[in-house]
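First the structure, then my questions, so here it is.
One protein chain omitted, others in place.
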Amino acid sequence: MLKYISRRLSYTFLVLTLISLVVFLIFALLPADPAALTCGKSCNPQVIEANRRRLGLDVSVWQQWWRFIVGLFQGRTYGEAEALIECPAPAFGYSFNRHECVTKIIAGAFPITLSLALGAFVMWLTIGVTLGVLAARFKGKFVDRASTVFVLIGTSLPTFISGILILLFVVIKFNLVNPLELGDWANPFTDPIGWLKAFFFPCLTLALAYAASYTRFTRSNVLETSSEDYIRTARAKGLSEKVVLRKHTLRAALAPIVTIAGLDFAALLGGAIITEGIYNLAGLGRLSIRAVLVDYDLPIILATTLFAATFVVVMNLIVDILYALIDPRVRVG
Amino acid sequence: MANILELENLSKYFTTTGGGAFSRRKGVVKAVDGVNLTVAEGETVGLVGESGCGKTTVGRTVIKLYEPTAGKIIFEGEDITKYSRSKMKPLRSKMQMIFQDPFASLNPRKTVGSIIQSAFDIHDVKPVGGSEKEIGNLLERVGLNPEHINRFPHEFSGGQRQRIGIARALALKPKLIVADEPVSALDVSIQAQVVNLLDDLQEELKLSYLFIAHDLSVVQHISDRVVVMYLGKVMEEATTQDLFTNPRHPYTKALLSAVPIPDPIIERKRERIILKGDLPSPMNPPSGCVFNTRCWKATDICRTTAPQVLQISPKHSLACHFPE
Partner (left out) sequence: MKPFLEVKDLSVAFPTPDGLVKAADGISFELNQGETLAIVGESGSGKSVTNLAIMGLHNRAKTQISGSVNINLPDRSIDVISSTEDEVRKLRGSAISMIFQDPMSSLHPYYSVGDQISEAWRIYNKGSKSDGIKRATEMIDLVGIPDAAKRVREFPHQFSGGMRQRVMIAMALVNNPKLIIADEPTTALDVTVQSQIIQLLRDMQKEFNMAILLVTHDLGVVAEVADRVCVMYAGKIVEQAKVDEIYYRPAQPYTVGLLQSIPRVDQLQGKRLNAIQGQPPSLINLPKGCSFAERCEFKKHVAGNLCTEVAPALEEKADQHFARCHLSAAQIQDLAMAAK
């Protein structure tokens, strides 16, 4: 088992390094000249050159990449003699647009995205798995049929529709949250009510779509597992239906859900663009969209891409380890 | 009588990667290791053994579904070992395979007629009188109703599906048929029907069979000669008569002793040889004679040296240091 984990860890490091390189290369190959873009209206070649030096773009791509990597561990200094800016480790870059270390910007946006992702995760797992198990257990009966309707609606409604619908017809109509305060950050540990007010409905919006497909997935998994021979053996041993379901069926049926849920969660950590937009949450999603569409703020784009990629890769590792813990057959070698 | 098939020292190894890109711990499964076998024209050679003995791999390597790792395959006097796919193509019509699972080996989305038709299409064969008539003939020959030519596999029973598989194998008028456990998945009363059919077809069409099975009773009935395999190697080879009445290899003896006989009085009187232990993993075969871990006669030499092949009589050979 330990061998398995250490092997996967080494892969993870390798992949992360590769990703950082690939992302760097992509940006290096972009037609736009970042130096020119930092300029603004009063632009002339000298300013652009100066900016290029300031941004550290005057060296080769490899060197840029290497400096970036070093910066992640040691912190980095940006700018030039008169205007030196120090960004402490991990230094993801410096946004000349906003005049701030990117790390700080991300640190500000991340808790919001984390709250959204985590809240939605808990919600969709609870709803999805519970409903799926009930639908399988009472196959053909009302619960099952109701769940089918739910699945249909959930998977058909995109978040920008369901989000707006919820916003208009629930939040605003019943005045649950002051529209002017929508998206205000509240620390969940010091101000739980405030946090709930800010995040309950966004999480719900996000959760609905996932809950629907998890319901369907759980249901079919549970049904399939129920017809396995080892479930018949469990009954033949004299176990009650409840114990059979809980200990035998669910453990086998829910294992694949662990994998998928982990990966879905990881993807959300990069930012839920639409939901954040609708509810005015200043999370990573909004940050990256702004950086791409409005500001063309390369350091931020670079950082958020890497940040999101890291989560996915790390989550892959965690999920693989978890799966090995659940399913002993995977632990070979 | 010429030999339609000759296997000389045939080996097929599978590599397994036990480890990732960083730890190159490769394992090798010697599924088939130095097998010598011949099938004469019009003969049925039974290939028997338990799981992991390599008999299925031999069958698939013979028709080149797998590329051999070493050794030679000589078909009708031609050395086809290194033949590429394109060179094999014209020969494929002469050697066909029947598979074990009648439920899995027919494409469920194609009608029976089109399954057999594809055999004609692949080899560009245009039967005299039209393909539909020929397909009808084939179905009749295997005991099915030619009017069912447009039915789908799921509309047939297991035994009937196996017959369809046989019809398909016969479509191109092969000389050699490799039958891989053709009756194991069938009910007992249907097994007899299909075995009889195979017998009849052999007589009528002068076919040669390589009959791979684990059921010794069936093999005994249909084969002229039998080859016994264990963990990739041939243990004993003899005519059916000789092997079943006078087995000389301890493994063959144990195997025969383990087969239950449908006769209570005989069963009660029988002396059973019960082998101890389990089949070793093909990934880790024992050194020396592969059977030594379970053989009651094993001595040091068995554990260190692989036995040479002893020719006891012209058609009876075995690989053992201490034949019975």
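Couple of notes before you dig in:
To keep things simple, chains are lettered A and B as they appear, and every chain counts its residues starting from 1.
Going forward, contacts are C-beta pairs under 8 Å (C-beta built on N, C-alpha and C of every residue); 3 or more make two chains touch, one makes a residue touch a chain.
Not measured: the values here are computed from a predicted model.
Looking at B:Ala40, B:Leu205 or B:Leu279, the residue that reaches the missing chain in the full complex is B:Leu279. Remark: the omitted chain is touched by one listed residue; of B:Gly136, B:Gly159 or B:Gly232 this is B:Gly159.
When you scan B:Ala40, B:Ala70, B:Leu91 or B:Ala192 for touch with the missing chain, the hit is B:Ala192. Between the chain not shown and the residues B:Gln96, B:Thr240, B:Thr293 or B:Ser317, the one that touches is B:Thr240. Mapped onto subunit A, the footprint of the missing chain covers residues 228-230, 232-240, 247-248, 251-252, 255, 326-329. Interface residues of subunit B facing the missing partner chain: 50-51, 157-160, 187-193, 195-196, 199, 214, 216-218, 220-221, 240-241, 244-245, 254-267, 272, 274-275, 278-279.
Rule of thumb we're sticking to: only the chains that are shown with their structure count from here on.
Separating the CA-averaged centres of subunit A and subunit B is a span of 54 Å.
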